[in-house]
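Note that one protein chain is taken out, while the other chains of the complex remain in position.
Right after this comes chain A.
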Amino acid sequence: MSTSQPTSVVSTSAPPGGAPPGQARGARRLREPHAAGSTRGLIVKIALMALVNAFGAYVVLAAWAEGSFGILWSMVALVVVADYVYFSRRSLPMKYILPGLVFLLVYQIYVVLYTGYVAFTNYGDGHNSTKEDAISALLAQNERRVEGSAGLPLAVIQDGDGNLGFAVVRDGEVLAGTAEQPLEPVDGAVVEGSAITDVPGWTLLPRAEILARQADVTTLRVPVSDDPEAGSVRTQDARTGYSYRPSLEYDAAADTMTDLTTGTVYRPNAEGLFEAEDGSTLGVGWRVAVGLDNFSTAFADDRYAGPFVRILAWTFAFALLSVVTTFLLGLFLAMVFNDPRMRGRKIYRTLMILPYAIPGFLAALLWSGLLNRRFGFINEVLLGGAEIGWLTDPWLAKLSVLGVNLWLGFPYMFLITTGALQAIPHDLLEAAKVDGASRFRTWRSVVMPLLLVATGPLLISSFAFNFNNFTLIYMLTNGGPRFTDASVPLGHTDILISMVYNVSGIDGSAPKNYGLASALSIVIFVIVATVSALAFRQTRKLEEMS
């Protein structure tokens, strides 16, 4: 191999060692005519690698500043691997695989593994972050004004990015800070009487604007220091600030939270919450591993189990019926048009595949208008003003979803079955005829098996695709009509993936529950993988038969 890769021979001049130098030089002389091209290649390569390294250095520094050490070390590893692969001669195949592999590792494999991890935690509203974050949040949220403390002269200020902040005078010193940035002394500030008139590096907010942003000002909380126990400064009138202190106290040694007003002691429990003796808990919790709780919620919890089972059944029915109906219609049309005597087949074919050629989301949205109960074209024009609830009646909605998917999917099946039919050798059909097989018999015993062998894998992927056909469901019915007997926002045409979307609450329409959503994702994956594996085995059997 070494004589055949001049580019990397040249590029290895930086790291010493490697293949015998004589051989490399020989190769170089041999391919004299290509030298220009290779030099250009080398320049491009070095430029690209310089960019990669620069980006890596930037990310490492930024991650250091943010304290994100996971990202930092991953980036270091990536850059080291990339440099090794592209400047060493021993990793030729990796030179071609690495770019795609990096994206695959980060955005596919990592997220799949992370989904697996989240599925076993209670990540979601109330359990959003780590225990330390939860403690800081609890201390910040439960603050009271320090009784009897004196008011501090205060001015509302703004930094260059437009973030609101406070400047206060404490012990004759002017301090300034924002919600994110704790109070720090400012040099050269001007105080006249009890009013702050100038703070270098900040702009004082004019009175009119303070009034306009009153709500922001009165809820602003500027921490005194990085330590959440030190409390904060707040104001009611934008002139005087008061010190606030947490009404909770965290004891790091005992790992307990104490309410200073009532004296109640809260201890951390297994669910990631601080819990008192009487079972009451504090509002903010943290992420903990909860084992199989999410899975048992899906299968056994009163709120979810009922809808889950119905949605699971409908998902199977939807995916299966979609494949069967589109396949049958596509096959029928393919048979009809598979007659060379018929004219204009090309025009028919082009017009017929139109539904397949327009983006699926447009089709689903378009049909949601066509099927509208009061104003839709189907009801008002085709059915003469009937008010049929195509998308609002539980059973009709299911029928509509299948009907729209038939419209969307039959051209695909038509195309692949046409291809498969034309690929069947004529002599097989002739032979069947000579043997005296009837038309029907020929179909059943010769054409269908061959057709299924050819299209089987495509039917399986079509099933897998429809099993997760989120766009269609979400855009056509949005899962509706809603289950009337369930407390969670799920409906009669929801399939598993749209249930995952609703349960996750990621668009803010429901409380977030990432743990349960991830667990359901895993369930979907297991189902699709199992069905595909079984079906593949089945088609292989068919293949052996014929």
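Operating definition for what follows: contacts are C-beta pairs under 8 Å (C-beta built on N, C-alpha and C of every residue); 3 or more make two chains touch, one makes a residue touch a chain; residues count from 1.
Following the convention adopted for this analysis, contacts and distances are computed from a predicted model.
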Inset, instruction - Report the protein name recorded by UniProt for the chain absent from the figure; options are "Sigma-70 family RNA polymerase sigma factor", "Putative adhesin", "Sugar ABC transporter permease" or "Cation:proton antiporter". - result: "Sugar ABC transporter permease"
Legend entry - Full-complex contact with the absent chain, from A:P185, A:P206, A:G283 or A:G419: A:G419
Inset, instruction - Just name the one of A:F87, A:F316 or A:F525 that touches the chain not displayed here. - result: A:F525
Legend entry - Candidate in contact with the missing chain, chosen from A:N122, A:S368 or A:T493: A:S368
Legend entry - Hidden partner chain, residues of chain A it touches: 4-8, 27, 30-31, 33-34, 37-38, 41, 58-59, 62-63, 66, 68, 70-71, 92-97, 99-101, 103-104, 106-112, 114-115, 118, 123, 333, 335-344, 348, 350-363, 365-370, 372, 375-377, 380-381, 407, 411-412, 415-416, 419-420, 426, 433, 439, 454, 457-458, 461-462, 464-465, 468, 470-471, 474-475, 478, 497, 500-501, 504, 506-507, 514, 517-518, 521, 524-525, 528-529, 532
